[in-house]
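Sharing a structure here in structure tokens format.
One protein chain is absent from this view; the other protein chains keep their places.
Up next, chain A:
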């Protein structure tokens, strides 16, 4: 990877920084993911893509469109509808030496695959002392905000961050989605790659009743057409600030950015990007500087990843904290249909938490 362009070379993600190394173009998140798969399949004949409806049709969100025509049916294929089968087969292909990128159509349908992910993919390296590994990247659209009801809206990342042996990655922009997916595919350990489907087509400010935006005006919608990596395990400061630290990922990065702008608070917003392994240095440095920490995720609260973040910040930054850590999350109910916007941790919930944490500032 020494000659590879890494995220550090393009810290600001601007077109000018990248132009020297190759062409860039406007992409939405679907196109960026498609491009990552395309680039990796061309570079590495062992990369294969499989999943329900991903072949001829190109996936229900079109993320794999055109790949079967380009790389053939033995490298991009539809599968039977059995998530445990998809992941089990991917583990077996990985054991042979391939680098499978299975898709689970919605994160809500990943549960039948849990045994293969938890007891197998995540444990293979350890139990065979490295004889066998699972270099697989499981892509899956996740999260709410699309009126998808309880089986097209969940955010189950906390289930996977709790499992030793899998990495969990969640991008928030087209640029990161492509660079992180390439890094995930190149990683020799299993990676769960959750794609926030609400922001596939554009960033979301949390106001469901305002016109939706697309990626064409966002700086991170400018994406290199070729190969580049955004390394796993590195967070990104999306807004530097002094007043407090906000830890977020996926859709909530954009909601927080909008809320902070509206509230006029000088928050430092950190997009975690990879939950495991976590970029603890960036988090610690920020909280030590600001003395306040707010954690925001869409997933339910109890035992959510926010609980882990809160514990870590408390353990490592206790003497720098000037206010209790705030957690803003989805409520501990199944994901509702019609009351989605009362459930979703939107601008009001985040705004109230901001007021609370800044009360004595």
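In this section, a residue touches a chain if its C-beta (ideal position, glycine included) is under 8 Å from a C-beta of that chain, and two chains touch if they have at least 3 such contacts; residues count from 1.
The criterion applied here is as follows: contacts and distances are computed from a predicted model.
Missing from the rendering is one chain, named in UniProt as "2-oxoisovalerate dehydrogenase subunit alpha" (options: "Amidophosphoribosyltransferase", "Fumarate reductase", "2-oxoisovalerate dehydrogenase subunit alpha" or "Lipoprotein"). Among A:46, A:242 or A:262, only A:46 touches the chain that is left out of the view.
Across A:149, A:226 or A:241, the single residue that touches the chain missing here is A:149.
Contact between chain A and the absent chain runs through residues 46, 52-53, 55-57, 60, 73-74, 77-85, 96-97, 108-109, 111-112, 147-152, 207-209, 301-302, 331-334, 336-339, 341-343, 348-349, 351-352.
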